[in-house]
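Heads up, one of the protein chains got dropped from this complex, but the rest are sitting where they should.
On to chain A.
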Amino acid sequence: MDPVPAPLGLLAELTHRCPLGCPYCSNPLALEPPADELDTAAWSRVFREAAALGVLQVHLSGGEPGLRPDLAALVGAARAAGLYTNLITSAVGLSERRLGALVAAGLDHIQISIQDSDPAEADRIAHRAGAFARKREIARAAVRLGLPLTVNCVIHRGNIGRLAAIVALAAELGADRVEIAHAQYHGWALANRAALMPTPDQITAAGPLIEQLRDAYRGGLMLDAVMPDHHSGWAKPCLGGWGRRSLNVTPTGLVLPCHAAQTIPGLVFWSVRDHSLADIWRSSPAFAAFRGTAWMREPCASCARREHDFGGCRCQAFALTGDAQATDPACRLSPDHAVVLDLARSARDEPFRWRA
């Protein structure tokens, strides 16, 4: 029997290019150059190999996937491979006509990011004038075309006070789902952590408000919330466990267990240019490094939750302790838990560092 379970999802980062410059961007600080991006044929092969490996859903993302002129062809290739095809987009750079072509190619679902319910603040965070108006327009076009729509909003100190207005905006746009996603402190969000981190009082207030909003919109808009792990005292399983459910392909073809995995030094990532996806999933050193529980030390190794949270987030463990094998400090059992408690109080008004 194959000891490695089949993955469920593939995040395809089609490009790192993006017309926006959000200060919490999850892309790495060093972006991969456009000239080295995988071409249509290479991505199509990746989608076929993913489906053969057991992947059921592909998330076409970036950067901004709309900057790929071959996006409709890529949607078509993913659908032809049998994958459920989800587009994760800023909507800036898309048009109703292009959306129509994506629908015709078989796009199953679209997720559009918004930065805020306040137009001026939304454009400030997106670092692009007119972005908010454009997003509204494209969201409405998606709904007109019959595409199921999720609105995603990254939550931080600057917009956490407008949660109700953000959810109301998603409802007004005709979304089926809204994702309230607290910033995850990797990539640019890590560089801007102090300026983004909500205060403990804000986090405490947000929990019950989200439950109220969930009830208020029940039956209409579905509300999914990703809460921060700094305050709960428990680590979250990284994507359901390292190398258990999903894989991430970068614009140039490197395959990562999660989008932030390159922040951990010493991991060896294989490329779809050199290996089949099945080979990479089963045998690449980066996937093997933290798969399962054998790599764990105490307190994880003997913990009853080890098959539940898989030791938490490896990238966060490294970022906060300098040791990728450490227990995620978000966990109250971690000897480094105080680091996280300090961070949760580290909110500080300072200028953003903007993605160039």
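One rule holds for everything that comes next: a contact is a pair of C-beta atoms (placed from the backbone, for glycine too) under 8 Å apart; a residue touches a chain by one contact, two chains touch by 3 or more; residues count from 1.
Simple rule for what comes next: contacts and distances are computed from a predicted model.
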Among "Pyrroloquinoline quinone biosynthesis peptide chaperone PqqD", "Heme exporter protein C", "YciI family protein" or "Fe-S cluster assembly protein SufB", go ahead and choose the protein name stored in UniProt for the chain not displayed. "Pyrroloquinoline quinone biosynthesis peptide chaperone PqqD"
Among A:P33, A:G54, A:G130 or A:G322, exactly one should touch the missing chain; which is it? A:G54
Would you indicate which residue among A:D70, A:D108, A:E121 or A:E172 is in contact with the undisplayed chain? A:D108
Filtering A:D176, A:D279 or A:D336 for touch with the omitted chain leaves A:D176
On chain A, where is the contact patch with the chain that was removed from view? 6, 8-9, 53-54, 56-57, 82, 84, 86, 108-109, 111, 146-148, 150, 176-177, 179, 222, 224
